[in-house]
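With one protein chain held back, the other chains of the complex are shown just where they sit.
Per-chain residue numbering starts at 1, and chain names A, B and C are given in the order in which the chains are listed.
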Amino acid sequence: MGKVPEPMRNEPSPEEIKENKIYRDWALTTEEYDLICEHLHRLPNYTETGLFAAMWSEHCSYKKSKPVLKKFWSKNERVLQGPGEGAGVLDIGDQQAVVFKAESHNHPSAVEPYEGAATGVGGILRDIFSMGAQPIAVLDSLRFGELNNNDTKHLVNGIIAGIAGYGNAIGIPTVGGEIGFDATYQENPLVNVMAVGLLNQADMQVGKAEGIGNRILYVGAKTGRDGIHGATFASSDFDSGVEKNRSAVQVGDPFLEKLVMDATIKAIREHGDEIVGVQDMGAAGLVSSSAEMADEAGTGVHLDLDKVPQRETNMTPYELMLSESQERMLLVVKADRVAQVSQVFADAGLSAVDIGEVTDDGKYVLSFKGQQVADVDVNYLTNPPKQVMQQSKPQHLNDEGNNQYQPQITDASETLTSLLKQSTIASKADLFKHFDSMVKTNTVIKPGGDAALVRIKGTSKALAMTTDISGRYTYLAPKVGGELAVAEAARNIVATGATPIGITDCLNFGDPDLTIQKFIMNLHSRVKELTTWQKN
Amino acid sequence: MLDPQGEVIKSGLTHMGFNKIESVKQGKYFEIKFAAADMEQAKQELVKMIEALLINANTETYRYDLKELED
Amino acid sequence: MLDPQGEVIKSGLTHMGFNKIESVKQGKYFEIKFAAADMEQAKQELVKMIEALLINANTETYRYDLKELED
C-alpha cells in the first residue's frame, strides 16, 4: 500500500500486530483474527484490525445475543419497523407512527456522570431523528448505590444534571422515568434513557446506502479523539498519559445537536426522496454507520478520510473511523441532489461534507493522504461469525435455598413508615424537578404519575409511556423478574387509560450468559400474551 | 478537549465584526481565601480542593497562583 | 457583586472538611488568540470584545493580560 502517511508512522505493522497479538487488546480473539487473515489472504493492517475489532465487538454486532434476541415476538399489524434499525416504529393511524428506543450509557456515566448521562440523551435522540421522526419525549431509568454514600450523591447529582442539561437545552421534555437505589449498583450506576418520536409515515428513513454513485454526506460536529478505546499507539503526539485518558471522555453539545436535529428533519421532509439513507454515528462512529448502511443495501463504500471534518491535528485513519465524537450524522444522498440537501444544512449554519460514495463492489475502502488504508468486504466486516453463548447457571441461582422468607411484622405502622422512608420508595420530585417536562406543550401527565401522557397536537390522540425495572427480582429469578417488568410497565400504561401497543427493552447484563437467554425467552412469551390479550 | 462554549463565543465575536479571532477557550476562575499554617501546607490544601471539587479531572485541567495575605 | 455559585462552592468545601475557608469567588476566564496590527490596537480590540460581549457590566468586572505570540 505504498508509503505510510505521516500520522500513521507510529502504528505497528501488520506483522507486529500478529506477532504481539495486539488485536487482543481490542477484544478480538485469536480465532477471529485468524479468520480475518484467512478471509483477506493477507494480514490486516492497523486500521483494518481496528475496523474489525469495533464491528465484531458484542456492542456493535450482538454476535452473541442476536440469536436469542431474534426470538422476540416483534411482528404484528402495527409494527412498521421491528428490531434491526435505529429504533422501532409502530403505526398509530392517520399516516403517523411512533418511534421509540431505549439505550444505556452506564460506563460513561460512572466515569464522568454529567457528560456520560448528557451524551446518553444525545445519542438516543439521534436514533430517533435519524429515522425521520421528531423526538417528542425523553424518559430515564436510573439505578444507584445506597444514598447514604458520598460517591452515590455525586453520581446522582451529576447524572440528573447531565440529563437535564442536554434534554432541557435541546427542548425535548423529559416526561417520566424512575430511580432506584441498591448497594449492588454502588460503583456501577445504570443510566438508561428512552426517547420517543413522532413520525409522518411518508418520511420514514432507514439506514441504507443504496444507489451506486450516490454520495455520502457527513453532517454535524467535527471528529475528535473522544471515545476512542483501546491502545492508540499513534497518539504519541500527546505529551502526557493524563491528557490521553481525557480524550476518551465524550462531551455533549446540545446546542449543536438541536441544529443538527432540526436541519436533518427538515432535509428529510423536503428532500425525502433524494435522501436514500440516514444514520447517526454512535458506537464505533464512522465505521459502523457507513458499513452498516452499505451492508443493508448490499453495496460498497469508498470514503476519502481527508474530507472528514477534524477537530484535532494529526488524526490517524484508525482514530477517524473509531472516534465517538457526538452530534454527527451520515446521509446517503442522490449524486445530483447533494447541493439541494447541503443547502438545508447551510441554512442552519451547518456544513454537509461530501466524504465518499456508494460503490458496486461490496468493498469497504478508505483512502487517506493519497493512500488506500483499508480494503475489506463490507459484508464480512459487518457480520462476524455467530457465537454460541457460554451457558452456565449463575452461582447465586444454584445457591438459592428452599426456605421461604416470612417477614415478622410487629408494628405495622412503623413498618409502613420505614418503608416510605426508603429512598427507592420516597418521592423523586426533588430530582425530576430539574427536568423540563413541559416544553413543547404536550405533556398531559407529567412526572409523578403512573405513566407519562403526551398528546399529539392536531389529533385526539395521546401516547402513554413509562419505563420500569425489576432488578432485584430479575437477579433472584430471571424469568419472574422479566415478567414483572413487563407487567409493571403495562399496568402503568393501563392506569392512564391507555392501551399498551409496544415494548422496547434495554437489558443491562454483565457478560452475556445464560441469564439473557432465559430472560428473553420469557419476556417473549409475556409480550405475546399481553398483545394478544389486548386484541381480544 | 471539546469546548462548545468557546466555539460559540468565537463565532459570536466573529459575527460581531471581530474577524481576526483564531481561537477562544473559556473556563472557570476561582479566588479562594483560606487560612493555613505556612505556604507549603497552603499549597497542599489548595491542590486537594482543586482536585476534589473545583475541577473535573476528566475534562478539565488547571493552574494556580498562591499569594500570602496579611491577616 | 452577587456570587451565589461562590457561596455554594464555599459551603461545599466546608462540608468536605476544608474548614478554614474565608471566602470563595468564582468567575469566568477566557483565552482568546487574535491578530492585531500592534499591541495598542490589540488592547483596544480586546477591551471592546470584553465590554461588548464577554461581561455583563451590571454584575461583572474584569481584568486582562495581553501577550504577544509569534505567528
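As a convention for this text, contacts are C-beta pairs under 8 Å (C-beta built on N, C-alpha and C of every residue); 3 or more make two chains touch, one makes a residue touch a chain.
Note that contacts and distances are computed from a predicted model.
Participant: One chain of this complex is missing from the view, so tell me which of "ABC transporter ATP-binding protein", "Iron(III) transport system permease protein", "Cytochrome c-type biogenesis protein CcmE" or "Phosphoribosylformylglycinamidine synthase subunit PurQ" is its UniProt name.
Facilitator: "Phosphoribosylformylglycinamidine synthase subunit PurQ"
Participant: In the full assembly, spell out which visible chains the left-out chain is touching.
Facilitator: Counted over the whole complex, the chain not pictured touches A, B, C.
Participant: Please pick, from A:425, A:438 or A:476, the residue that touches the omitted chain in the full complex.
Facilitator: Counting the whole complex, the residue in contact with the absent chain is A:438.
Participant: Which residue among C:39, C:53 or C:66 touches the omitted chain?
Facilitator: Checking each option in C:39, C:53 or C:66, the one touching the absent chain turns out to be C:53.
Participant: Thinking of the whole complex, not just what is shown, which of A:79, A:147 or A:161 touches the missing chain?
Facilitator: A:161
Participant: Which residue numbers on chain A touch the omitted chain?
Facilitator: Against the missing chain, chain A presents residues 161, 164-165, 168-171, 253-256, 258-259, 348-349, 433-444, 455, 457.
Participant: Spell out the interface residues on chain B facing the chain that's missing from view.
Facilitator: 4-5, 8-9, 12, 15-16, 26
Participant: With the missing chain put back, which residues of chain C would touch it? List them for me.
Facilitator: For chain C, the residues touching the absent chain are 2, 4-5, 8, 52-54, 56, 58-59.
The rule we apply is simple: only the chains that are shown with their structure count from here on.
Participant: Averaging over Cα atoms per chain, report the distance between chain B and chain C in Å.
Facilitator: The mean C-alpha positions of chain B and chain C differ by 9 Å.
Participant: Of all residues in chain C, which touch chain B in the complex?
Facilitator: The contact residues of chain C facing chain B are 6, 9, 12-13, 16, 18, 20-36, 45, 48-49, 52-54.
Participant: Mind listing the chain B positions that touch chain A in their complex?
Facilitator: 1-2, 4, 8, 56-59
Participant: Give every residue of chain A touching chain B within the complex, in rising order.
Facilitator: 111-112, 114-115, 221, 224, 226, 246-247, 249, 251, 253, 255-256, 311, 325
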